[in-house]
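Please find one structure pasted underneath; my questions will follow.
Note that one protein chain is taken out, while the other chains of the complex remain in position.
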């Protein structure tokens, strides 16, 4: 695909070559995200970071990624603070706001709204989540994390085995990740969920059509052994048709260190799209896993900065200039893992 | 007038010479707003962008204008997030906050509050709207747009004909624009509104006293022919004394392509202070005009960035330094109209 000047709206825009290019650029961004070097390549550029739905993690991650490339960030964080509330069309909002910045990141509660906005925008738009529809940078950072975790274990995405656990019916992150994984070869999927929350037929069908192995499990212990990656999501009780159903499955899709030790291969990677719910009623991923070096959930969010820097650099076409504008960081930074 | 270090509170501060100077500087800002060049003239300077009332468009426009000159923006967007809610006086707030920035842009729901704030501030304050009172940068960008649109048609503001349409009684934008237009010579005003929402006597009186022709119309078709500019505003039904009155006028002050073609001279400019209400109950400016090249509403908001850059550059007295700090933009930008 052509990145220069493009909108980033959906994972369906990417083929393997595009993914490979994004990951290669993300790798090049590491010295900046790790605060070894600083670049002023986008000094003078403006990101309009528009969140018409609450989000701390994604909003700050995009904003920081743009700052790391030297750019300014203008932010909008409230629906009620917006002209949308006064009956303005997305077309008008897009035409106006695209005159105020070089690129726009947008989250909106309505499915399809970001694409509609992008059509009228005069600058590139990156979808940071439009309702239940898409959140492509999340899927890319998940896939990038899988790729790096596997590489550290001498493996590749092709041929790997992954268990997807929890609410596979409504989880936007799982669906988008599956669409990207479908592009690879000979994967083995273990879909672990209550039957009421199993993955939609179109997702399962696409995986099968691409020749991947797909198995279904309605309890965790058999679903989580013999895999390379565990991708755990939250199962919200209100998603079940009745409280009786919810009660029946309560606690059956929670991972903790004991369950991990008993059922998983050594060095099985643990992932989660975050936030994980740490209230006692939830705990799909117990805090006793925090010291487990295979818990990759914070490497996922760290990788999110690399992916978002890469998307900015590719869309604004400055990849080759990033290093030319680099200088060493001279303030205190903790030594971090690359 | 003296711009250096001045507050910008009201359109009544400007004479024709001041307006001419602002527009000249706004013209010089075009290469930066169009992302051909970037300037770091205000690198290290801080704008405090204080919006005690919701606004996306004006807030982001001011913030981006300051970023385009290289400066930092600190933003406050909520009344309840403010010490004002704890009984602090505007005097105290102004004295404190003016120690945190080089210039302040302020919107506040109460008429006169920005002027009161400015009196105690130790740095220049720009009024971004104080209730029904003033919003000088809006009036300037409207006038600047009129000037440029007319120039492209071989005309000048002096001698031009303008129709003001809709709610002329409560519309702050219309009132301020009239005060600026009054400074010019031999204008022809067509005031088109329901009688219940006609322009206040003091505005009409001032136009007449300055020797301008003023005609009143209570329906649109005769009001909109033989003019150079249509300035359309929203007519909110709740402004009428009764629903009966509102019903009587519903739809009579809506402009669409058919009405335009039937009644307007070719190339009549269409303006609107925005946001326009695109709900079916409103539509004072129909979406079928979006492809009409004379629809200047998005050029208005684009021009807003130029006007706000000009105000910053003039008040902070850096006009002559802007170009000395310029360098070429090296990231992707769409080709835009100058």
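Order of writing sets the chain letters: A and B. Residues in each chain are counted from 1.
Rule of thumb we're sticking to: a contact is a pair of C-beta atoms (placed from the backbone, for glycine too) under 8 Å apart; a residue touches a chain by one contact, two chains touch by 3 or more.
In this text, all values refer to a predicted model and were calculated from it rather than measured experimentally.
Participant: When the complex is taken as a whole, what residues of chain B touch the one chain not shown?
Facilitator: So the residues of chain B touching the unseen chain are 4-5, 41-46, 48, 72, 74-78, 80-83, 85-89, 91-93, 95-97, 99-102, 122-124, 315-318, 321.
Participant: Which residue numbers on chain A touch the omitted chain?
Facilitator: Touching the chain left out of view, chain A contributes residues 35, 38-40, 54-57, 59-61, 63-64, 67-68, 70, 73, 75, 77, 274-279, 282, 287, 290, 298, 301-302, 305, 329-334, 336.
What we mean here is this: only the chains that are shown with their structure count from here on.
Participant: Based only on mean CA positions, could you tell me how far chain A sits from chain B in angstrom?
Facilitator: Chain centroid spacing, chain A to chain B, equals 40 Å.
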